[in-house]
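Every protein chain but one is kept in place in this view of the complex.
This part shows chain A:
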Amino acid sequence: MANAIIEFKSVTKQYDNDPPVLDDVSFEIERGKFYTLLGPSGCGKTTILRLIAGFTEASDGEIYFNNKITNHVPANKRQVNTVFQDYALFPHLNVFENVAFGLRIKKMKNAEIEQKVKEALSFVNLEGYENREIREMSGGQRQRVAIARAIVNEPEVILLDEPLSALDLKLRTEMQYELRELQRRLGITFIFVTHDQEEALAMSDEIFVINKGKIQQSGTPTDIYDEPINRFVADFIGESNIVTGKMVQDQLVEMVGKRFECVDGGFQSNEPVEIVIRPEDLEITTVERGKLQVKVDSQLFRGVHYEISSYDQDGNEWLVHSTKKAVVGEEIGLYFDPEAIHVMRFNETEEEFDKRLEAYTDGSGHGK
């Protein structure tokens, strides 16, 4: 693609004879967008960033930068800057000199350095902190110094490795807004790593969900939330009710011994499948009106909603998010729209998934 700034083609990374850390990973990063790499600890997120930055080399496959193969270009020659997880600010330099580091390496004139550093610091709301020592800065401020140190070099891509994980919840939410806003203003491509799904959903143009060295699914936050490709993605992104069942025919699925109308298609008849229904798509109603009959097991007040855990007669758990209170121990009915049902094939690759989705959607229901 013409607009792709970074491209991975079948990249594998393996240390010694261990199982590969990244296994045949391919993806494209488009210019000027906010990307998030999301996945559990040890899935290979940092490894992807280190490959892009050039701190380590791929065992196999090609990495393209601006359509040029870049596998063996050393890190100090790449148009990429990193915001490290622990910020990696230089403790012997003050804020100004930390930000100026890259510019001094480029032997820029002092006046120009001064101006650029001031600009970068005001970008991250740190005017007047030039002469502070790093140890005199708070966690949030250090993070902003790290960002300023990266953007001052005007790279084409900024890599951010869990930069918010050390911050408290309030500051973290604040920084999420600031980062997103910053990315829009600068128009630079951001590749952001996190294992916090809410953070990923809130910030990204595009999310890559990674597990065990493979990209499970990529897409916009709504795509991934609404149409998870498999149990891992459904479970990792948000809370979900997942039950097994079978696809009687297109638009008709069977679970918990009943048949339900749905909007998914492209299956073989009677194909075994997994079914996802998000807790907020379930509505509490009377036993008679409900499509499912369940017994309330427990209830938690979550602030915006109640989280109700209930079980059907087969023993499947159904989580419900509802603004209405339920009574523990009572039989209730659960109602949902056909659109709320999302059917997943076993072992379907992302390519096959996309193809199938294209084949049966006609613009109604699932928008892709």
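Following the convention adopted for this analysis, a residue touches a chain if its C-beta (ideal position, glycine included) is under 8 Å from a C-beta of that chain, and two chains touch if they have at least 3 such contacts; residues count from 1.
FYI, contacts and distances are computed from a predicted model.
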Undisplayed chain, where the name is taken from the UniProt record, one of "Acyl-CoA/acyl-ACP dehydrogenase", "Cell wall polymerase", "Spermidine/putrescine transport system permease protein PotB" or "Sarcosine oxidase subunit delta": "Spermidine/putrescine transport system permease protein PotB"
Chain not shown: contacting residue from A:I134, A:L160, A:C262 or A:V320: A:I134
Options A:K116, A:R149, A:H195 or A:R278, residue touching the unrepresented chain: A:R149
Residue of A:H72, A:K106, A:K170 or A:R302 touching the missing chain in the full complex: A:K106
Touch with the omitted chain, as defined above, among A:T47, A:N81, A:S218 or A:N241: A:N81
Residues from chain A at the interface with the omitted partner, ascending: 53-55, 74-77, 80-82, 84, 86, 88-92, 101-102, 104-106, 134-135, 149, 153
